[in-house]
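Note that one protein chain is taken out, while the other chains of the complex remain in position.
Let's look at chain A:
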Amino acid sequence: MAASTDKDDRGKGTPSMEERSFECNICFDTATNAVVSMCGHLFCWPCIHTWMEARPQDTPTCPVCKSVIDKEKLIPLYGRGSDQKDPRESLPPRPAGQREEAPEDNNNTGYFGDGMFNGINVSFGVGGFPFGFGLGPAFTIQTGRMGGQHHNVNIGHRGNRMHHGRRGGQEEEQRKTMARLLLTFAILFIIMIIFT
């Protein structure tokens, strides 16, 4: 009972209705690592996780209202100072909150060029002689920088605004095709270097 801290002491008194409204519906204690279901019921993440695993053959339902619940649709609640260490960290991590960037104005992004190549960058360096295709900054492929012995391929996908973006579907499609083409080209190039 080493973990019986102030939370326990509060439990001994009469918890006010206000305090009780933040109690987990499963352990009846103040919710820690709190998540809320789409139907609005509050749980500790370890508690609701255990419940969802308890009857794997059934569709998980909310313990309070029997509404169908889904791990992906639980919303974590981040209060102030909610990330305290506790033993439950051995359990699977709580689902992450989902964020979406507000759309940004594309006119002042300062990319080189515009149009369908915007956002694609493939550059490879071989030995001491890097050469690159500067087509904007979404893919970076680097090979064998250190004298051709080690070939490593980094594909960094940046520029999130593309996903939520204001680009037309066709343009997005073209961009993807172009990226794939360049990637294939780059890989062939690397293989060529290796086997010659």
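Quick notes
Following the convention adopted for this analysis, contacts are C-beta pairs under 8 Å (C-beta built on N, C-alpha and C of every residue); 3 or more make two chains touch, one makes a residue touch a chain; residues count from 1.
What we mean here is this: contacts and distances are computed from a predicted model.
Missing from the rendering is one chain, named in UniProt as "N-terminal E2 ubiquitin-conjugating enzyme" (options: "dolichyl-diphosphooligosaccharide--protein glycotransferase", "Protein farnesyltransferase subunit beta", "N-terminal E2 ubiquitin-conjugating enzyme" or "Trappc2 protein"). When the full complex is taken into account, the listed residue touching the unshown chain is A:C27, out of A:C27, A:I75, A:M178 or A:I193. The omitted chain makes contact with just one of the residues A:V36, A:V64, A:L77 or A:M178: A:V64.
On the side of chain A, the interface with the absent chain consists of residues 1, 3, 8, 11, 25-29, 41, 46-47, 50-51, 54, 61, 63-64, 66, 87-88, 90-91, using the contact rule stated above.
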